[in-house]
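The structure under discussion is supplied below as structure tokens; questions concerning it will follow.
One protein chain omitted, others in place.
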Amino acid sequence: MVSIYERLDALNIALPKLTLPVAAFVPFLRSGNLIFLAGHIAKIDSKPWVGQLGSNLSTEQGKNAARAVAIDLMGTLHAAVGDLNHIQRILKLMVLVNSTPAFTEQHLVANGASELFAQVFGDIGMHARSAFGAAQLPFGSCVEIDLIAEVDA
Amino acid sequence: MVSIYERLDALNIALPKLTLPVAAFVPFLRSGNLIFLAGHIAKIDSKPWVGQLGSNLSTEQGKNAARAVAIDLMGTLHAAVGDLNHIQRILKLMVLVNSTPAFTEQHLVANGASELFAQVFGDIGMHARSAFGAAQLPFGSCVEIDLIAEVDA
Partner (left out) sequence: MVSIYERLDALNIALPKLTLPVAAFVPFLRSGNLIFLAGHIAKIDSKPWVGQLGSNLSTEQGKNAARAVAIDLMGTLHAAVGDLNHIQRILKLMVLVNSTPAFTEQHLVANGASELFAQVFGDIGMHARSAFGAAQLPFGSCVEIDLIAEVDA
């Protein structure tokens, strides 16, 4: 069986080290079999990926940003469980897209994250999802995603 | 005891068949006793119910759209559990209302969904809820709702 890490290698994805939030909260928490991940904002070169869809970023750029967030989320999941092969299911993504009132392709932006979870985790990466337009995001970032996953006991 | 389906019949509500998302995610997922439903956007005549509250839709129209989403969510719940009478509780609704910066009646729009859940499910339809204004929604839809429910073991 191909492990999650072999799939990541095949995609040339290196998981980032866990970065701790600069505030009074934590990047992840476990309760029973559920893991709750804090909202992760899109970053580029370790800085907030600033921009707004419908204004200065294209849907394709937003999709790339969402994919980058998914990689960071996987890095946090790895730090949370020690071994991504213990993940039973990616349950739920909430995808916030920094949007002007005219931009209506939040679902396409969110696919950048959803498709990577499916590629890396296979069937157990297929999740329920909500995607919508935020008026603005912390640090002016273009995308923010949080996640609930199920781990084995 | 009156079943959920008899209440739906009395309200002349026919549940839609499950429609699969056009992306890399799934409409529902179960983890233990919890079911997570993906965000469902408002539809009219099977197409996105386009519009924005505070601009080209009234609060009453938004409330009707939220009620329509609730019907679609019940259709997905039915597909998820096979029999809606197995639902123990509607736990949480997140109601996203496509809003101009001037529209402040998201709670009234959300009532269109909340009241229908209470009508159809009775006490177990009474849920916790968050309602707020989104800058924009996928396909320009006016309302999007996701849901967590508890099912029996």
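Per-chain residue numbering starts at 1, and chain names A and B are given in the order in which the chains are listed.
As a convention for this text, a residue touches a chain if its C-beta (ideal position, glycine included) is under 8 Å from a C-beta of that chain, and two chains touch if they have at least 3 such contacts.
Because the structure is predicted, anything quoted here is derived from the model rather than measured.
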{"item": "Residue among B:26, B:80 or B:135 touching the omitted chain", "value": "B:135"}
{"item": "Touch criterion as defined above, residue of B:64, B:106 or B:141 at the omitted chain", "value": "B:106"}
{"item": "Interface with the unshown chain - residue positions in subunit A", "value": "21-29, 31-32, 36-39, 52, 94, 96, 100-101, 133-140, 144, 146"}
{"item": "Touch list for subunit B against the chain that is not drawn", "value": "32-34, 54, 89, 91-93, 99-107, 110-111, 114-115, 117-118, 126-135, 148, 150"}
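Everything below uses one rule, namely that only the chains that are shown with their structure count from here on.
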{"item": "Between subunit A and subunit B, centroid-to-centroid distance (C-alpha), Å", "value": "25"}
